[in-house]
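With one protein chain withheld, the remaining protein chains of the complex are depicted in position.
Right after this comes chain A.
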Amino acid sequence: MSNIIEVDKLTFGYTAEPILYDIGFSVRQGDFAAIIGSNGTGKSTLLKLLLGELIPKIGSIRLLDEDIRHFKGWSQIGYVPQNAVQTAAGFPATAEEIVSANLYAQVGLLCPIRKKHMEQARQALALVGMQDYAKSMIGNLSGGQQQRVMLARVLVNSPKLMLLDEPTTGVDASAAQSLYELLAKLNREKGLTIVMVTHDIVHASGYVSRTLCLEQGSVVELDRVQIAHELSHKHKHPQHNELTADGQGESKFER
């Protein structure tokens, strides 16, 4: 299988002190990977680099076999931001209006959204089980439902890669679980490659196929034994589970 993401000898920092130091990893087509790590380890910075918002100074990033500096196929990359639920709350738009907005590459500059685009939006909403809420105002939906609409917004373009930043932030534990189930289903049935930055390893570990841990500027892939060790460590601290379920908490990986 080909690599969707290839990071090689990447060093990046906002100041002279690098946040990410000489990191390298690849994500293959069909992977469902979680990127975990404590606060300040560079998860958000890595995501910004993968989204082309920051330019790598040392090392390289390749997306879909193309150097990120020259990458043009952004419509093939779906991104669900951390504050998606917060952004959606109170915004006066229906679920189908928000999903169809992401069809921009298909619709084109200055052209109006047509019925066929709205139909595509409804199909994407059906993929995430939200077809009955197409005409609902996004602000009237629950946090979990809003997050599903955000997924549909990404899926409407049939992306090759979906990047999610803390997708369970602001979502209750049962909605988080059903979100993970949905992501696993999309990965399994549609072959969608998913990379998810998360604090919630306790719940996410049951669904992802790979776990990459960012610690002290480097990336280490955790195997099942190491993940089990992390989980057993957390179960000794019952409060931790509550905190991580909504993404508010911080995991301390003792390695």
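We take it that contacts are C-beta pairs under 8 Å (C-beta built on N, C-alpha and C of every residue); 3 or more make two chains touch, one makes a residue touch a chain; residues count from 1.
Following the convention adopted for this analysis, contacts and distances are computed from a predicted model.
Engineer: Pick, from "Zinc transport system permease protein", "Amino acid/amide ABC transporter membrane protein 1, HAAT family", "NADH:ubiquinone oxidoreductase, subunit RnfA" or "Spore germination protein", the protein name that UniProt gives for the chain of this complex that is not shown.
Structural biologist: Hidden chain, UniProt protein name: "Zinc transport system permease protein".
Engineer: Which of these, A:Ser26, A:Ser60 or A:Thr87, touches the one chain of the complex that we don't see?
Structural biologist: A:Thr87
Engineer: In the whole complex, what residues of chain A lie against the chain that is missing from view?
Structural biologist: Touch with the absent chain occurs at residues 51, 53, 74-75, 77-79, 81, 84, 87, 91-94, 97-98, 101-105, 107, 109-110, 112-113, 135, 137, 153, 157.
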